[in-house]
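A quick write-up on the structure given underneath.
Here the complex is missing one protein chain, while the rest keep their positions.
By letter and in written order, the chains are A, B and C; residue numbering begins at 1 in each of them.
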Amino acid sequence: MNIDDIKKEFPIFSNKVHNNDLVYLDSANSSQKPLVVVDRIYDFYTKEFSNVGRSVHYLAVAATNLYENTRTSVQKYINAKDKNEIVFTKGATEAINLVASTFGQKYLKEGDEVLVTELEHHSNYVPWHYLRKSKGIKIEFSEVNENGEVTLESIEKKITKKTKIIAITHLSNVTGAILPVKEITKLAHSKGIPVLIDGCQSAPHLKLDMQDLGCDFYAISCHKMYGPTGLGILYAKKKWLEELPPYQGGGGMIGEVKKEDITYGDLPNKFEAGTMATAQVIAFNESIKFLNKIGIDNIIKHENELIEYGQELLRKNNSVKLIGNPKNKGAVLSFTIGNIHPHDIATILDEDGVAIRAGHHCCQILHEKLGLVATARASLGVYNTKEDLDKLNSSINKCKKIFE
Amino acid sequence: MNIDDIKKEFPIFSNKVHNNDLVYLDSANSSQKPLVVVDRIYDFYTKEFSNVGRSVHYLAVAATNLYENTRTSVQKYINAKDKNEIVFTKGATEAINLVASTFGQKYLKEGDEVLVTELEHHSNYVPWHYLRKSKGIKIEFSEVNENGEVTLESIEKKITKKTKIIAITHLSNVTGAILPVKEITKLAHSKGIPVLIDGCQSAPHLKLDMQDLGCDFYAISCHKMYGPTGLGILYAKKKWLEELPPYQGGGGMIGEVKKEDITYGDLPNKFEAGTMATAQVIAFNESIKFLNKIGIDNIIKHENELIEYGQELLRKNNSVKLIGNPKNKGAVLSFTIGNIHPHDIATILDEDGVAIRAGHHCCQILHEKLGLVATARASLGVYNTKEDLDKLNSSINKCKKIFE
Amino acid sequence: MNLKELYQEIILDHGKNPRNLRKTDNFNKDAKGYNPLCGDKVHIYLKLNENKKVEDISFEGQGCAISMASASIMTSLIKGKEEKEVKEIIKDFLEMIKEKESLNTKLLEEDEKTKLMCLSGVKQYPMRVKCATLSWHTLISAIDKSQNEINIKSKEI
Partner (left out) sequence: MNLKELYQEIILDHGKNPRNLRKTDNFNKDAKGYNPLCGDKVHIYLKLNENKKVEDISFEGQGCAISMASASIMTSLIKGKEEKEVKEIIKDFLEMIKEKESLNTKLLEEDEKTKLMCLSGVKQYPMRVKCATLSWHTLISAIDKSQNEINIKSKEI
């Protein structure tokens, strides 16, 4: 599969937006879906549909096998040690809530500290805030520097004897900074502190290797990874899944149920209560295959070229200000244009078919730090090209004209 | 749309199972999907895909409108007072967990009682069990009678001054008993006790009217209602959604986020953290349209005929024993055949393309009460016909032969 | 009206030079509005005299061109009106933005209506409708003083 020609795998690009070709630069929000994934959903529902894990009839057995095949594919893709370390959730948000809730319940008490960063998405802050309210824990914030990065040092500075878990993003969805998560994990482990990584933005763009990273928890959003909506993944080391109490309760996650007491099922069932997102899990296998077919090295190379190119373009465009200048930068270009409000930018660009996002991108703390209410953000996917960035740039120029 | 001819709306029925026509009798587990629903998913992903609620570009705006349209359709379908009383979840299990967790957190303390029934699905017991563990509440069980019913009286008997919430199924997924939920709600409310109804099995088969029922919470599984997997609905009276604390934390559900504190968004956003199951919600609108097109009255009539017919057939078949004989019975036929283990029955029926479920159907407490480890269950959907039940019956006869 | 025209008009007229962007001295009613989705903020100050007439109205805030222009136009139309009249105008505007083709109120001059109709282009952009209506919802809550802070997300539009 030639990456320069990958747009044609995505049917959405044959549609027009306001009579223009779609220039989709909102992949950090959610990625478009290749045809293979959509076809898989279609075929599953029209030819093979059944619930998994419960019935013994033909369709149920086939569906269960397909469902578990995805678990194995994910395991391999992220190089987890055991397929039962892969838990399917409804999204990364649920994955993080699962950890915060169960870890908090079992291990956190008043005065304990959870260390996050100023870069965190609300999904990696609000769940910890709940524990602040319910248990009186403290939340510490590692500082972001003027390049929009969080360094190993700034993490180290905030670790205390009371730090019980470190929860950090792998790749900032605003500045694009890639955090030194492996080093942070090593440091944390040397002090006996487990690490949760919010991998929402890294998972579609970086090479994932859980055993190499060594982290304890890793949260992924499948819909940002060329997969269906309504699906996420929690990777967690087996010992944690064994030790943590279950999260939601219901069918499929139990052992024996009596009026007086209940025992729970084994991994990963213990954390997959109720009917799961069967069709989505099964289709996500195609997303993994799609990524493997292109090859993550090719994806990284392609996207790095785009980022370079895009940064260059925007830097040269006066009154455009790039937000963050990290050395290690992922597929995100956030910017402002003079005093033009980002929502106005987004609306005007949209007229040209250029889809970007404007707002605080669920990172109010970072925006407050930056002294900005909102930013405009162009984010990239495998299907983007230099022409897309050229169109972004010329549409920005139109926008500047309107507000001149 | 002629209900006797509805199978052709479901593409799965043009496939063979073990070279036989598929006789799908596992709809209580999950229903098959009409083509309109699958097509909607396909079209959305290939022509219109975007995340909702966050970006202001064309696709995002269109998707957001579609997403909210489903909320309005659901509101109308279940006759809720306000569209913001509809919360999308990943399933009924999550809907019940949401209520148990947030209600428990705010209103329950040691010694308080939650009243459930012996008919409950694990999804409506395990979440309450968590509160027993964490808060020391008690769980009381209203008894099922020899017909497999739970009566108003058996509920009344178990209500005490300490009963803080009643959580009951609307339609048993094992005996098919339809509970007098309206009367139970009235009784409960006369004592100031809120009522949660597990509507998983009723939602696809009965007329839903929240304002008439008067219940406080109602949980629905969309995948049992001819909709996509990975989607459920929590109906909750507005005052509850206002008073209860949020459940999962993350993007989209917040107001203002500061390092020291967080405020939450308004209804229903407060309970919809993170990226939701966008495509599934949008496609579910087609499920509702599909149900409306047939008309719930026609569905009820059709399914009642089938239940009558099926009961008659199985009653006449000696050594087949129907489980439960409720006066008001929904689309579920559970049975045993002599000493043949239900899993053997299911496997043998499957050879003929007859898909039923065997096991405890996530109702271990009921099975213990019945003195059975497992039962076989044939459950119905709009697409079933009398011929399906004839095939079930003749396949049962084959099975008996094998074990003669 | 296409969106770029909308931007031209509003920006020329109000976005760049918002009227009444200040804090009324001795205001006797006020309320804050916030749109958590885009971070728009507005604080409306109102001075009603003993006859419930708007003696002065002003606003502070930050936001996009549409929300600033909307607040600017609103404040300039509302001054001098009676509380009852203000409510009618708000209702008319919100209905127009939501569904109606035009404004029906007799309380505004034709040229005032034309100004307001400039904002109708946002109809096609539900997310931006919230920008256009934030100050109006906030004005309601200032008058009613039912809620101190209004959170636009709860509003239909």
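Criterion: contacts are C-beta pairs under 8 Å (C-beta built on N, C-alpha and C of every residue); 3 or more make two chains touch, one makes a residue touch a chain.
Computed from a predicted model, the values in this text were never measured in an experiment.
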{"item": "Visible chains that the absent chain touches, using the contact criterion stated earlier", "value": "A, B"}
{"item": "Selected residue (touches chain absent from view) among B:I348, B:V382 or B:I396", "value": "B:I348"}
{"item": "Hidden partner chain, touching residue among A:L267, A:L291, A:I323 or A:A376", "value": "A:L267"}
{"item": "Touching residues (missing chain, whole complex) on subunit A", "value": "53-56, 60-61, 64-65, 84, 254-256, 265-267, 269"}
{"item": "For subunit B, the residues touching the chain missing from this view", "value": "340-344, 347-348, 351, 358-360, 364, 367, 373-374, 402-403"}
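Quick note on the criterion: only the chains that are shown with their structure count from here on.
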{"item": "Interface with more contacting C-beta pairs, comparing B-C to A-C", "value": "A-C"}
{"item": "Subunit A and subunit B, separation of their C-alpha mean positions in angstrom", "value": "30"}
{"item": "Inter-chain centre distance, subunit B versus subunit C - centres from mean C-alpha coordinates, in Å", "value": "45"}
{"item": "Centre distance in Å when subunit A and subunit C are each reduced to the mean of their C-alpha atoms", "value": "38"}
{"item": "Where subunit B touches two or more other chains at once, by residue number", "value": "54-56, 60, 254, 256"}
{"item": "Residues of subunit C whose C-beta touches two or more other chains", "value": "37-38, 125, 127-128"}
